[in-house]
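Have a look at the structure below, then the notes.
One protein chain omitted, others in place.
For chain A:
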Amino acid sequence: MVKWTDFERATIQDIFSKIDYDVVGPAALSRCLIVYPWTQRYFGGFGNLYNAAAITSNPKVAAHGKVVLAGLEKAVKNMDDIKTTYKDLSVLHSEKLQVDPDNFNLLADCLTIVVASQMGAAFTPHVHAAFQKFLDVVVASLRKQYY
């Protein structure tokens, strides 16, 4: 089981209470599709992903970004057992969506960058470390059911 320090727990709750899910979700997903264009392979039905402007203004991308953040919120609310919380999501990503799990790290990196740009200097090295640990646990839990 993952052990969280008081600082880490408080930091994660604090970050997610402050960010606007409707801004951060779409920003992180669109950034991922722009910076790592091969990730677009999973979004064939989303319409125009031709360039950065198209991706940023694409309503399906924005809607899906919010879905992703809603999924992350489950982990924020169940920090002591993210593995069990994400069992069905892991099966979904493995068996139905067939997402290469290395992509989880790419999206996580984009999310970190979006959160950093929102928080500025408040995103100190120690806050960053707590956030990275949280994302590492989320990614590991999403990988768990792959075989």
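What we mean here is this: contacts are C-beta pairs under 8 Å (C-beta built on N, C-alpha and C of every residue); 3 or more make two chains touch, one makes a residue touch a chain; residues count from 1.
Here, contacts and distances are computed from a predicted model.
K.L.:
Which of the following names does UniProt give to the chain that is not shown: "Phosphatidylinositol-glycan biosynthesis class f protein", "Histidine-containing phosphotransfer protein", "Smith-Magenis syndrome chromosomal region candidate gene 8 protein" or "Hemoglobin embryonic subunit alpha-like"?
P.N.:
The record for the missing subunit names the protein "Hemoglobin embryonic subunit alpha-like".
K.L.:
Of the residues listed, A:V23, A:V76, A:A116 or A:V137, which one is in contact with the missing chain?
P.N.:
Only one of A:V23, A:V76, A:A116 or A:V137 touches the chain omitted from view, namely A:A116.
K.L.:
Looking at A:V35, A:A63 or A:L97, which residue reaches the missing chain?
P.N.:
Of all options in A:V35, A:A63 or A:L97, contact with the hidden chain holds for A:V35.
K.L.:
For chain A, which residues touch the unseen chain?
P.N.:
30-31, 34-35, 52, 55-56, 109, 112-114, 116-121, 123-126, 128-129, 132
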